[in-house]
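Here's a structure for you.
Complex shown without one protein chain; remaining protein chains in place.
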Amino acid sequence: MTKAFDEMNGGGSGSIRDSYKTLAAWLQNAPPDLLQARSRQAELFFRRMGVTFAVYGDEESNERLIPFDVVPRIIGADEWSGLEAGLKQRVSAINAFLKDIYGPQECIKAGVVPADLILTNPHYRPEMQGRRPPGDVWCHIAGVDLVRTGEDGFYVLEDNVRTPSGVSYMLENREMMMRLFPDLFAEHSVRPVEIYTDMLLRSLQASAPDGAGEDPTIVVLTPGPFNSAYYEHSFLADKLGVELVEGGDLFVNDDTVFMRTTEGPKRVDVIYRRIDDDFIDPLTFMPNSAVGVPGLMSAYHAGRVTLANAVGTGVADDKAVYTYMPQIIRFFTGEDAILQNVPTWRCREPEALKEVLGKLDQLVVKEVGGSGGYGMLVGPAATKAEIEAFRAKLIADPDDFIAQPTLSLSTAPTLNGGDLSPRHVDLRPFVLSSPAGVRVAPGGLTRVALKEGSLVVNSSQGGGTKDTWVLDN
Amino acid sequence: MRIRIDHSTRYGYARPARFIVQMLRLTPRSCESQQVGDWRIETDVDARLRRSEDAFGNIVHSLYTERPTDSLTIRVMGEVSTVDTGGVIRGQSERLSPLVFLRDTALTRADAAILDFAQAIGQGDPLDRMHRLMGALHRDVAFEVGSTSATHTAAEAFAQRRGVCQDHAQIFISAAHRLGVPARYVSGHLNRSDGQHDQDAAHAWAEAWIEGLGWVGFDPANGICPTDQYVRVAVGLDALGATPIRGTSYGGGQESLTVALHVRPVQQSQQQLQSRGWG
Partner (left out) sequence: MLSRTADSLYWTGRYMERADFLARILEAAIRLAALPAKDQATVTAWAGAIASSGVKSAFDASGRTPSEKSVREYLAFGADNSTSIKACITRARTNARSVRTALTIELWEAINGAWNGLNELGEPTKRDDFTSYLDFVKSTSLAVEGASSRTMLRNDAYWFLRLGMAIERADNTARLLDVKYHLLLPPGERVGGQLDYFQWTTLLREVSALTAYRWVYRESVRPWLVADLLVLNRQMPRSLASCQGMIVSYLEKLAADYGRRGPAQRLASSRLTQFNEARIEDIFQAGLHEYIQNFLNENNALAGAIHEQYLV
């Protein structure tokens, strides 16, 4: 594999990229062990907070401390404006797509996406057909995963339009960096990510149903303290200044949602739900769900409550539907996609399957319905036996798979012992949609593969996080 | 013919339930084969009923009780005029594409045995194959009350080759999907030819989408296509989706269920008497 594009040093010409010039100079002049000292300090702070993490989650506090790298990932103003435009375009198209799929299905009639791919997709919800959520907004919160292969080569890896998580790390990381490196912030003009919670609050307020009044009641709905993302749920509720509720705190009466309070039932207008569709209403979906709200869908269909995100958004971030995203964007916006898709072979197409089977050792093959790295073959890293086993699965059920080339993810300088070493990174910015428009928080969660050469940024597999700086001007 | 239905469902609660929420799919819609007249829902405790229509075209009532109660009876009554269309459904607007009814659910997902069974149906035009599928099911899966419960999957019922109408319908759907034919579940009522008007449970069957004909009913439990003895009430992807009543109680604890169902033909001469009897 050729040397990856580096966020600080670029493609290898030796000159430092503009956005990193100040940081590079600062690093040059920094006392040799400063970064390590700050890194230890960060760990101390986080360990203290880590206790808090454990408090909300399970007892295994140490496992839940995600490594934090103190060297920021920096994105220049121009780069960001390109990304921002691309993200807005993409999420707008996704909203239009969902509105159409659950409405007139023009994009199916026009042949943009195959009917069976949508209508038999497990994440398509027939219950939503013909429904319009308040304000016609489906995907209120998206966490789009981006990777980079070159100066202009940003690719979307996944759209994450169900209940994306990770935004609490984006906010906590910034807080930590401002505490550790106030001098660095003084030398850079970094756009604030703290406005995210304010943006989210406004966005949810703007999405309230008709009749909710001037000051709609918003809640965050969590499956409960045993959910792995509970910390984030309570963090967000806290920052938004709204109640963190569990299913049992809500009930539906007369097609209206209420929460039980010490002052009696209080109407709820907007639910930022962190519970999957399947579990949200046992009278409509999985009947044995104990975390949902019985009758919620009746209130939803009656237009009396907003669910963020809407029910049924998963059909838009399905891996097979993903492959059609460039066409979807063109169909709904009339423009070419600003952000590229990773070139993808749809194994359901015989020509593509043949090509994929011919070079399995070079490709990443993913199960359409899989997530979190399950059911995946990473060709270059797999043994012959693994490849052959996967070949059999692929031939047996080609519809279930897509294949992509292994991308050479960009690297960013990362503290490695006492030195800085290039490590592969990705980026998850958060995009908010409401009837008032689409907005992107200036930043995101940068995940970094701490092991040399590793492309896996998942925290469960040794990945860490970095603060992400978007520069002003 | 005219069929009169009187269907009571009584829930008893171990402790008084503070509040009860239910979704009722108990009200039939008119289409070419059935005209619904004079249909009522009554509850024996004060409750709000909100009527709406779901994406499957079913009439849904959301029921919310108004005060604590230790029991709740929902009674639906009405009369439906039917004609025999050979099982073909016409005059019903469909919001969902037939392709949606190729979706498998936890209850209809085929296992290897159902797949084999479906493949053994052989080739032919779809209508013919569905008739053969219905016949084979009627022959191979015994009707036996109590052999399955409401949560049994098609695969589980098929494995024991026994079940009730719900199981027959779900196995039919499962196998039809394997043959590439959209199929769905129907809950409803059957005016029995043996004159048994008091019934223990409502009936269920399946419908398959046949290109050129549209939705066609198949009742594998009885081995026939629905006639004018049948009243369709609700459709869904599986039994769960077409369940007459789905609900929950707050604070009621263990609940018990009693169903009383009378389905009988209305004779001209009896009409006067009947309406007085129910008045």
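Just so it is clear, A and B label the chains in written order, and each chain counts residues from 1 on its own.
Keep in mind that, in the parts below, a contact is a pair of C-beta atoms (placed from the backbone, for glycine too) under 8 Å apart; a residue touches a chain by one contact, two chains touch by 3 or more.
Owing to the predicted nature of the structure, the values given are computational and were not obtained by experimental measurement.
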item: Chains in view touching the one left out; value: A
item: Candidates A:Glu175, A:Glu243 or A:Glu349 - the one touching the absent chain; value: A:Glu243
item: Among A:Thr262, A:Asn288 or A:Thr383, the residue in touch with the chain that has been omitted; value: A:Thr262
item: In chain A, positions touching the absent partner; value: 51-52, 55-56, 225, 234, 237-238, 243-246, 248-249, 259-263
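By definition in this document, only the chains that are shown with their structure count from here on.
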item: For the chain A and chain B complex, residues of the former touching the latter; value: 105, 115-116, 119-120, 122, 124, 126-131, 251-255, 282-284, 287, 294-295, 298, 301-302
item: List of chain B residues in touch with chain A within their complex; value: 19, 21-23, 48, 50, 52, 54-56, 60, 62, 64, 95-97, 99-100, 102-103, 237, 240, 246-248, 250
